[in-house]
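Read the structure below first, then the notes.
With one protein chain removed, the remaining protein chains of the complex are shown where they sit.
Labels A and B are assigned to the chains in the order they are written; within every chain, residues are numbered from 1.
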Amino acid sequence: MKGANYWTDFARYPTVLASLIIVVGAAVLALLAPYLGLPNPEEMAGDLSELYVRPGAEHWMGTDNFGRDMLSRVIWGTRLAFQVAIVASLVSTLLGVMLGSIAGYFGGWVDHILARTFDVFLLIPAFFLVILIVALFGSNIYLIILAIAITSWSGQARIMRSQVLTLKSRTYVQASLGMGSSHLRVLFRHIVPNGLAPLITNGTILMGLAILTEAGLSFLGLGDQSTISWGRMIFEGQSQLRVAAWLVIFPGLAMLLLVAALNLLGDGLNQVLDPNLRVRGNPEKAPLPEGLSGRGVAEDGPATGRTGSEGEGLLEVRDLTMFYHLGDNWVRAVDGVSFSLERDGGLGIVGESGCGKSSLGLALMQVLPRNAKILGGSVRFDGREILNAGDDSFRSVRWKRMSTVFQSAMNALNPVLKVRQQLAEAYRLHRPDAGRAEVQERIEEIFDTIGIPRWRMESYPHELSGGMRQRVMIALSLLLNPELIIADEPSTALDVLVQDQILAEIDKLRSRTNLSLILISHDMGTVAETCERIAVMYAGQLVEEAPTDAIFSDPRHPYTQALVNAVPRLTGRKHELTSLPGEPFVPIGDLRGCRFAPRCSFATDLCRQQEPSRQRVDAGHISACHFALDERIENRAGERLLL
Amino acid sequence: MRLQRYILSRILQLIPVILTVIVINFLLIHLAPGDVAITLAGEDADPAYMEEIRRVYGLDKPFYEQLFRYLGQIVQGDLGISYRSREPVLVEILRRVPATLMLVGTSLFIALFIGTWAGAMVARRPGSLLDSAVSTLAVAAYSIPVFWLGLMLVLFFGVYLKWLPISGMYSLVAPKEGLGRAFDVLNHLILPALALSTVWIGQYVRLSRTSVAAVYNEQYITTVRAIGFPSRTILLHHALRNALLPVVTVFGLQMGLVLTGAVLTETVFSWPGLGRLIYDAILARDMPIIMGAYVAMSICVALASLITDLLYAVLDPRVEL
Partner (left out) sequence: MNASVLLRATDIHKTYSLRAGFMGQVVGRKVDEVRAVDGVSLELDAGQVLALVGESGSGKTTMGKMVSLVERPTAGKIEFDGEDVTHLSSSRLKALRQEVQMIFQNPYESLDPRHTIGTSVMEPLIIHRIGTKGERRDKVEEALSQVELRPASKFVDRFAQDLSGGQLQRVSIARTLVLAPRLIVADEPVSMLDVSVRSGVMNLMLNLQANLQMAYFYITHDLAVARYMSNRIAVMYLGVVVEEGPTDQLIERAAHPYTRLLIMAVPEHKVGKKRRRVQLSGEAAAIKEIPTGCRFHPRCPLAKQVCSVEEPPVVTVAPGRRAACHFAQEVFDKQELILNV
């Protein structure tokens, strides 16, 4: 990992930067306190006129009841605060790392005993134990620091333990063990270095907590008399609150500032070290890439027949464009996609991860991720514009006539609500007048259709198997008898036999209820069986669209050919799989030429310069390749047979 | 049946916590400088009582027997006798519990309600200006030393504006019963509850913001958005219950810190609860009270964690009973 990245990340969070400056500034102040030429913080005024001096030019923070300079005392107090914070946090972190990694790594009864110990110590109210220790053993600052440390280590130990438990199963750790690494080597080379991040975060927050604990003790009169501590200043100043409030105000402010800075820094470190928490781009504020401002939303006019299937189908998509704002870039997830779907038709959308196929599904259902923006295009459902003609136009279509089955049904259902409740709510939302009995009847009916036992209604999602959960998701999507379903990888991550059941259900439904289907998948085979037409997506664009048989027998885009020839087959002769050089292209920023050109063996200068237009190969067969009609690119699959 | 077994197992899990607390207590007394009997009875206890202590705790017996006797005493509810008041520690503590409970309960209720609500509101637009402002304020709020905040409130509302009483729980002249008395107590409660809840509002804003934002990234939220639920329903019905789970967990784990804050707040406002008792005990070096308070606070925290676990089991059907 590179430090440089972290610094630029820090700069993104002004509050984190500010808190870093405060913490570093305070640390410098604490270190330099003896050399700043401040009045001696313990020196009492010989002169009574120097007592209770109000804050002013002479004494910026005034003087106290002994005439001691408060500014000097507050700055010297910083020294103690840092001592307490650093030593307590360091000791408890060290203890936590040690015990936590032993527990997590060795597991078994060692872990059992240690983990229970952590839990027990986590429940012991630390402050009261510290009070007891200090009351019994005397108010010595080192004892106080030690007491704070030994009452706060268990949190760190728990974090370390869970980190180790996660990291232990990471493949690189398993790999290292498999190569013959010793346990110690694995622990110190791989596990501890990778597991420290949250401990650093929590350690920073512990620093603030240690300062507050010491101050709290001092405030109860248990502070070390020989130290200059903010807590003691407040403790001693409170009796003079009415005459000299500054005695209390300034040390408290100093403490608030330092503790808040430490906490903000901890949060910030967490954000920087944990990529999941990073703030993504904000599409409302970022400037669009050039050349896009002109591409507007299509008017509500008749669609021009530019696709293979002529005339107005159930769904007409024209130049649909949706970008993601990621970091400082726009990712062209869906870039000018056009297709049409006939009533009762089935269209498969195939592509590799990151090609934009799932984004296309989300855009069609108009559930955009927060950092996404639809930049143009038109979507017409049954002859009516639903993309940009105001909210109402889609409301009449959403879920009632067009619904969706999401990828990973594992998480697509709310884990804390029973299945029946989730279906019933969706039904009532769109049919507010429905009575109890009607809702129940409809759910039973749909469960019967999909082959879910009725008693499963009372289950929570986690009580169902993967296949059953996916069936429930399908039931949810069919609840209102829609005309079109957009299914995004509905059978992925299921075992082959279960996958076959799910696909069979979808097949049955289509033949029985005249359902139209858009099936999004990475798997050519799955799509081919269910859909009459296939559209292939690459880097945000549709590169080829054709009837299913044509996609396999006569693919006219080099990428489609590669996909068809790269998948091993179970039947027929065994031929050598072709593979593409390089990696899938991520469409970011301004682009020129064909996006597939860098990996294409047919690519010419023309391809690198000019974006190909959509070529009509045959009725209903379109390819976005300059050479779609050139016989040189005819599929040469199966030329190299393997015996 | 399963729920009962679950509750039983959770209660059983508290036993080691309480045992550890008592054993630590015992070890500390023995490790501390000075005579154990004096620690337990006080410097100026009369010799007869001192003898009694030596006999009851078996101070001339082997170490392990002393431990068992000590455990036995505490299990029977005998936490010793206060040096100062010469009353049993248990009685002293129980007498103070209602006041502390009132302060902690009020403050936590306010903090949970406002904090969770504000956190959920800003979580819908992470990264916005409002979000940054609220989040930073929240961090500042829970970084405030609560006793200092208390003193500042005293200074502003009590000394400067003279709006509210700054000390104790009752006024000398107020009615002794009925609604008038309730209002009087409420009036006294405002400032300490304000101090304590401010700190915890900060904590809950932060927690609920993180947790709601995380839930909003879940797939099932996309599902309900696709179905077309209004955003208000999505937040209140679909997101909040899931988002509350981590908040509930932390609520239990941080009970110790809440009580710490309460003790310090009570000290500032002379609120006649456990905190005030501890403060007075520290001033008088009244060890039985300090030890008793430590045990009592541990039991409170353990009970809070029990309640949290049960609440969690109610909220989350995935908990294996």
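The rule we apply is simple: contacts are C-beta pairs under 8 Å (C-beta built on N, C-alpha and C of every residue); 3 or more make two chains touch, one makes a residue touch a chain.
In this text the structure is predicted, and so the values were computed from the model without any measurement.
Within the set A:Ala562, A:Ala597 or A:Val617, the residue that contacts the chain not displayed is A:Ala562. Only one of A:Val397, A:Leu580 or A:Ile633 touches the chain withheld from this view, namely A:Leu580. Touching the missing chain, out of A:Asp549, A:Asp590 or A:Asp630, is residue A:Asp549. For subunit A, the residues in touch with the chain missing from this view are 1-2, 112, 116, 170-172, 174-181, 185, 189-190, 193-194, 352-353, 465, 467-468, 495-501, 503-504, 507, 522-526, 528-529, 548-549, 552-553, 559, 562-563, 566-572, 574, 576-581, 583-584, 599.
We take it that only the chains that are shown with their structure count from here on.
Centroid to centroid, with C-alpha atoms defining each point, subunit A and subunit B lie 34 Å apart. Taken together, the subunit B residues at the contact with subunit A in this complex read 16-17, 20-21, 24-25, 28-29, 31-33, 39, 126-127, 132, 136, 139-140, 142-145, 147-148, 151-152, 154-155, 159, 206, 218-220, 222-229, 237-238, 241-242, 253, 255-257, 259-260, 263-264, 267-268, 278-279, 282-283, 285, 287, 290-291, 293-294, 297-298, 300-302, 305, 315-318.
Those residues of subunit A whose C-beta lies close enough to touch subunit B in the complex are 15, 116, 119-129, 131-133, 135-138, 208, 212, 215-216, 219-222, 231, 234, 238, 241-242, 245, 248-249, 252, 255-256, 259-260, 262-264, 267, 279-280, 282, 362, 365, 367, 370, 395, 398-399, 403-404, 406-408, 410-418, 425-426, 429-430, 460, 462, 473, 476.
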